[in-house]
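Report on the structure given below.
A single protein chain has been omitted from the complex, and every remaining protein chain is retained in its original position.
Coming up: chain A.
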Amino acid sequence: MSLSSKDKAAVKALWAKLSKSADDIGADALGRMFQVYPSTKTYFSHWNDLSIGSGPVKKHGKTVMGGVGLAVANIDDLVKGLFELSEKHAFELRVDPANFRILTHCLLVVVASKFPADFTPEAHVAFDKFLAAVSLALSEKYR
């Protein structure tokens, strides 16, 4: 299920509309994820506040979306472009890759709620494929 040129164009077009709100989207998606999927909180036991709108959640949402933006910019070679993030996730963070799908779903829900007109089924399939490819690139060095 690799990205066609049509997929890449759709992702870039959607990102152009989303990028100004990237920080909000990231914070909303993360906060939502912790509430809807409590098992994901296990990776953040060192934070004092995982509630929606909290400082740590906002800050980390921004970090995560920075990664998504980096992926969009490197959409033609995600494995190469996300090399350092991939190493970080493999050797330092060791987040179970099942969680990438969970965060992807929360991101899609937030994008749908904030940009209903832009998040057409066509944009949805391209973005879902893209985030799946990003997840794959991030888990590239796991084993």
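Methods note: a contact is a pair of C-beta atoms (placed from the backbone, for glycine too) under 8 Å apart; a residue touches a chain by one contact, two chains touch by 3 or more; residues count from 1.
Just so it is clear, contacts and distances are computed from a predicted model.
Only one of "Hemoglobin subunit beta-1-like", "Cell division cycle 45", "C2H2-type domain-containing protein" or "Aminotransferase class I/classII large domain-containing protein" fits the UniProt record of the hidden chain, and that name is "Hemoglobin subunit beta-1-like". Of the options A:G31, A:G61 or A:G81, the residue whose C-beta touches the omitted chain is A:G31.
Contact between chain A and the unshown chain involves residues 31-32, 35-36, 52, 105, 108-110, 112-114, 116, 119, 121-122, 124-125, 128.
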